[in-house]
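As you look at this complex, bear in mind that one protein chain is not there, while each of the others sits in place.
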Amino acid sequence: MKTLSTEILVIGGGAAGLSAAAEAAAAGAKVLVAESDLHLGGQLVKQTHKFFGSKDEYAGTRGFKIADILLSEIDSCKENVEIHTNTTITGFYSEDGTFTAMRGEEKYFHIKAKKTIVATGAQERLIPFPNNDLPGVYGAGAVQTLMNVYGVVPGKRVLMVGAGNIGLIVSYQLMQAGVEVAAVVEAAPRVGGYWVHAAKIRRMGVPILLRHSIRKAVGDQVITGAYITALNDRFEPEGEETYVDCDVICIAVGLSPTTEILSQAGCKMMYVPQLCGLVARRDRTMKTSNPDFFTAGDASGIEEASAAMVEGRIAGLSAAADLGYPTEHGKLDEYWGRLQALRSGEAGARICQGLECVLVNRWEDVSDD
Amino acid sequence: MDEKSNPGVDRGTMDLIEEHPILDFPRGEKVSFFFDGREMEGYEGEPIAVALHANGIRVYRETAEMHRPRGFFCAIGKCSSCFMVVDGVPNVRTCITPLKPGMKVETQHGKGCVPEAEE
Partner (left out) sequence: MTDALDLFNSGVLTGEREGAVLPDRKLWESKKGGVVIIECPQRIPCNPCHTSCPTGAIRPFADINDTPKVDHSLCTGCTLCVASCPGLACFVIDLTFSEDKALFKLPYEMLPLPEKGQHVQCLNRTGECIAEGTVENVTQPKKDRTYVIHISAPKGIVSEFRTIRVVK
């Protein structure tokens, strides 16, 4: 079987992975990016809205344009970067430090790397309700892929479940694609995403029903409707169920970090609710307890893409530095300054709490249990 | 699958976003492929699952035990909902497998049969 060798393997070509690759390649390291999708850009390419943050995180630029910017940055040091799309890293074997990779469905090969940056992103959560397995119940990311990447109409009338940033943004994007949004249901007593995202769809007439959830999906072979209901303070259904006519139920109830490779590499993991799941412990350089593995982006905790890009840069910088490539003095502190700024708002407080649990100052002080 | 579950079968049009306020959609070459023997059109290089969705196809497979319909779900090759038989090979992740001209895509029933290896 063919074995590819590289200095730095970046798993995932999304916001964090591309930033990591750009940073490491600029420092002079040889980088191989493995992306399971057919093209690079991850969630960035699906975003039609302008990004928040500051100029350093491309504020005011639409997400899909930011992906282009990162790609051209990588292109400027392309002699150092090898890109493999449609390539899934299926496992890591610590006995001999080999990754198994699969291009398409049937072409297998091995990869060996001196350092690895795990920027595998996240996967969508699902909530239990009758018929949640019927076609027409789609993850929010999948709906975005259909309409914003490939220009395919996802449905005629959508019920959105969840008013976090993704639920709110995708509702707006559905309207941009000419699709009607019947309602957004949110179990919490307030929207979880940015208030301004909610205001954008409210003024276009989309109801956001707080303390509401979906009770069941209706349909024989495919979704034809849904029943929703109000919730009481203990999140129990209360009162009558209301029927909503819809052919798509879009699930935007949160994400879980994708971390299998980190576990396989023996990295110390920790379940951190504020970061939305199991994540690797890491130090300020985004290095895990396995000194050859770094983590960045949603794989290290669910957060905004702006933060994922900065984390990616930290991981890329640190991995290159560990290989002996000269890096600009003070850059790590500069990146941390940016992260701190991004995290000092309302939404960032929760992230900071989570990081307090998972961030390691000195690995010597971390016990083995 | 009948007309009710797969509303697009045989209707010959695609559910495409023709005009978008922000995005342009550079599409590959229009090619034909087969879904359960019916000829359909899609764009070369887009995921098979996307091409099917544009043709109104919602049910991609049927589960082994409960015979429940399954379709598009995660679109990142992780959930197994969109497994289909493609050119005789079962369990193909159609959401991240690019469409090629003449492909034979079939609804997968149960686990599918792995084709015997050719000598």
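Observations on the structure shown:
As written, the chain order gives the labels A and B, with residue 1 at the start of each chain.
Assume a contact is a pair of C-beta atoms (placed from the backbone, for glycine too) under 8 Å apart; a residue touches a chain by one contact, two chains touch by 3 or more.
Note that the structure is a prediction, hence the values are computed from the model and not measured.
Across A:K200, A:R215, A:K331 or A:R350, the single residue that touches the chain missing here is A:K200. In the complete complex, the residue from A:L210, A:L323 or A:C352 that touches the missing chain is A:L210.
Checked against the full complex, the one of A:E79, A:E346 or A:D365 touching the unshown chain is A:E346.
Residues of chain B in contact with the chain left out of this view: 19-22.
If you put the missing chain back, the residues of chain A touching it would be 48-55, 59-60, 62, 163, 168, 175-176, 178, 186, 189-191, 194-206, 208-210, 306, 341-348.
Everything below uses one rule, namely that only the chains that are shown with their structure count from here on.
Distance from the chain A centre to the chain B centre is 25 Å, each centre being the mean of its Cα atoms. Against chain B, in their complex, chain A makes its touches with residues 36-38, 48, 62, 64, 86, 88, 104-106, 123-124, 133-139, 141-142, 145-148, 150-154, 176-178, 220-222, 258. Contact residues of chain B toward chain A in the complex are 1-2, 4-6, 14-17, 20-23, 25, 27, 43, 45-47, 50, 53-54, 58-60, 68-79, 89, 92-93, 95-98.
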